[in-house]
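For this depiction, one protein chain was excluded, whereas all remaining protein chains were kept in their positions.
The letters A and B name the chains in turn, as written, and every chain counts its residues from 1.
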Amino acid sequence: MSLTDPDRLFPVEPSLRDRARALYDSVKDLPIVSPHGHCDPRWFAENERFPNPAELFVVPDHYVFRMLVSQGVKLTDLGVPREDGGETETDPRAIWRRFAENMKLFRATPSEMWLNHSFEHVFGLTEPLSAATAEMYYDHIDAKLAEPAFRPRALFESFGIEVLATTEGALDDLRWHRQMRDSGWTGRVVTTYRPDAVVDPEFEGFAENVARLGEITGEDTATWAGYLDAHRARRAFFKDHGATASDHGHASARTANLSQAEAAALFDKARAGTCSAEEADLFRGQMLTEMARMSLDDGLTLQIHAGSRRNHSAQVFAAHGRDKGFDIPGRTDYVAALKPMLDAVGMEPGLTIILFTLDETVYGRELAPLAGAYPSLKLGPPWWFFDSYEGIKRFREATTETCGFYNTAGFNDDTRAFCSIPARHDVARRSDCAYLATLVGTGRLREAEAFEVARDLSYQLAKDAYGL
Amino acid sequence: MSLTDPDRLFPVEPSLRDRARALYDSVKDLPIVSPHGHCDPRWFAENERFPNPAELFVVPDHYVFRMLVSQGVKLTDLGVPREDGGETETDPRAIWRRFAENMKLFRATPSEMWLNHSFEHVFGLTEPLSAATAEMYYDHIDAKLAEPAFRPRALFESFGIEVLATTEGALDDLRWHRQMRDSGWTGRVVTTYRPDAVVDPEFEGFAENVARLGEITGEDTATWAGYLDAHRARRAFFKDHGATASDHGHASARTANLSQAEAAALFDKARAGTCSAEEADLFRGQMLTEMARMSLDDGLTLQIHAGSRRNHSAQVFAAHGRDKGFDIPGRTDYVAALKPMLDAVGMEPGLTIILFTLDETVYGRELAPLAGAYPSLKLGPPWWFFDSYEGIKRFREATTETCGFYNTAGFNDDTRAFCSIPARHDVARRSDCAYLATLVGTGRLREAEAFEVARDLSYQLAKDAYGL
Partner (left out) sequence: MSLTDPDRLFPVEPSLRDRARALYDSVKDLPIVSPHGHCDPRWFAENERFPNPAELFVVPDHYVFRMLVSQGVKLTDLGVPREDGGETETDPRAIWRRFAENMKLFRATPSEMWLNHSFEHVFGLTEPLSAATAEMYYDHIDAKLAEPAFRPRALFESFGIEVLATTEGALDDLRWHRQMRDSGWTGRVVTTYRPDAVVDPEFEGFAENVARLGEITGEDTATWAGYLDAHRARRAFFKDHGATASDHGHASARTANLSQAEAAALFDKARAGTCSAEEADLFRGQMLTEMARMSLDDGLTLQIHAGSRRNHSAQVFAAHGRDKGFDIPGRTDYVAALKPMLDAVGMEPGLTIILFTLDETVYGRELAPLAGAYPSLKLGPPWWFFDSYEGIKRFREATTETCGFYNTAGFNDDTRAFCSIPARHDVARRSDCAYLATLVGTGRLREAEAFEVARDLSYQLAKDAYGL
């Protein structure tokens, strides 16, 4: 018995399936390059055991718990922490059982495929998880987690990870990264500069955050020039902890290119908390252009993750805070939005800007034409809801004909679910090989080239785009 | 000779085709649950014969006549009634001939598949309809319609319909439903509460309609409180005639959650006819939230059909009125639009809101993420132009990975073309089985689960979502 079909995601027509399998076999054992994600660096710094199956697979994974919530399970019954002081389930076995009983909700979702891949290939389980097998699963996984081979560093190595990027806020002291380095462990875990809290005037505590940025860097962040210098200092500090990229999560892809005097005046309003919503948006847009300019100097790759309408449910946000599965994508324009930044720096050699979207309609209409023209632009892989077989298929079909493969940036797993990393890269490699096999089978790509492209998509493009 | 391929809509690859056929064989004879549609209850109340082939297949079906119009046939030459007093074709044979001569326009459309299914499986015809066979078809169908087995109730039973929902306005006296009940006929035909005419300030005669609502219910609909009570009374009356749902056809999905004082003031303006377009829209949005609140009390499922720009051609509207094939979809936002209602009631247990769209771009970007989080939300099946093989395929591929199967609401035929009901459910069952077979063949769904899901999609989910 097996939880995972060895030919999963390959085309069914026999000649295509054979081609896809051959392509996949040539890339499946390549090291994992994970240039963007949300693993906790503390895991690798301290290398403690993961506490239990529920806290590994359910409590931190908004893909999992929001699906249970959508069918009436309460967040509190899944142990999801509250911000309003109320109680939540504390028994991990009870949480696990609720999850196991509802596995049918995940049928044909990528979550199910990632989970089954982890269950089988990390923990050696081969029977489907269900109410009937819930206790067996719990005991089995819990026992494994106690073994040295299931500590974070050991898993990192057995997963074949060549490099893993975490994401930290601009004010983070990067202590875990330092502790890792000082420990002499040779696993490569790098940070990423994510300055949303000191860039977004609408972020909780923006003014205090900016003041704190000044304290940390010794720059006068009460002035626009000092504020920019403080960013430069933090970027250098992050680079010193391995960073090769910055990352920016904005509701829109808006950019701006104000005069420095206008920008300084806007910054004063932002610090004073007197920005209108429009001005706050303008300031965020200006900062993308400023970050791109800094990238010209320090070489960090600029990532723009645009389009999530965060915390859609006021009730869930009040009770449980951010990142609880209620972030909903919306329409996102890139053509007008990116023009100011692109007019400023878009034709510069050596600059890399990676665009992500939650609006699939822009793949062919906006992103591929932009990336197929501007030398600075690359397309990030399908993100979040679209990091899946169908999502990857739509992405390739909509973008390749216009911008080819070499204006894309390889795969990102973008996850905080550590055990899902091999599963996610495996899905991406299989999905890309399925697509390449179809191209070869329909006379759109030569076979020898397909093997080259398979390796590029699985490994090389991510290294190149992120300078890893 | 046959008009319909027994393996139609199944994948062509032999192993997938076998799987799809096996899945389809397991569901093809399940009873039809038709929870939303526009059949005329009078048919079943009076049980008279249908007048002739043209009035059965052409004159009332805007899918059919608008396609002929698009190639230069005049609505008047098809017997479509005029509102401006002009003449129209009265000879049903002449109408039928014009239709038959133009069958090539329907090649590869769902209309053709529905028509051929009806011709073959209801009327026993096996030669294609064309100019050459037009008279034979007319005579054959006309003769059949005279037989008792082709009366509405007999067809209802031979179609295997377990339950059929019709749709009536809030002011309807539901006499036909009562007559059906009183007749002792055991066919289950239920009504649905569709209050657009008393909810939309821009509806023709809104103020009179609201006054009439007061007369019918004995409530003082000159006040906001009385108006809401009148809705409660009508909902109870509709429930007493079988209704398990309300339905709302709005140009957008906008909702609002005003204070009761604000809502009352807006209602006064609406009654006085002094709403701006923006205020009328706000009032409609407020009423969706009010309807959702009433659903918390009376358990009716709330359906939102959003996004049709009705009566696009001023000329056709002036000559022929509503529902003449000139309703064109437009872009429709759901994320911001639904937030007020969802903040008010979206996390409530026991509430079911079914969302429909004519904007396929929102399937993966907005609707699946919303339905995959909020317990109150379910996704209705592809609607109108998208109730087809390709439409269903796109819907499943775009939504399943994010919200699974169990946040969807099964199939709706949504038709006023009675003879097409079995054909439409058949297309949906085939299309879903084709999709499920592909999932199994690519290792994304276990075979035993696929049979369970096929039954759920074909039958159970509709019953559950509508409480039928």
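Here is the rule we use: a contact is a pair of C-beta atoms (placed from the backbone, for glycine too) under 8 Å apart; a residue touches a chain by one contact, two chains touch by 3 or more.
Owing to the predicted nature of the structure, the values given are computational and were not obtained by experimental measurement.
Screening B:A22, B:L105 or B:L296 for touch with the missing chain picks out B:L105.
Listed residues B:L78, B:L358 or B:L436: the one in touch with the omitted chain is B:L358. Here the missing chain is touched by one residue of A:D25, A:D240 or A:E397, and it is A:E397. Across the interface with the omitted chain, subunit B contributes residues 4-5, 7-13, 66-67, 69-72, 104-110, 113, 128, 309, 312-316, 325-331, 358-361, 385-386, 388-391. With the whole complex as reference, residues 11, 13, 15-16, 331, 333, 335-336, 339, 342-343, 346-347, 349, 361, 364-366, 368-375, 377, 397-398, 400-407, 438-439, 441-446, 449, 452-453 of subunit A touch the missing chain.
Simple rule for what comes next: only the chains that are shown with their structure count from here on.
In whole angstrom, the spacing between the mean C-alpha positions of subunit A and subunit B is 40.
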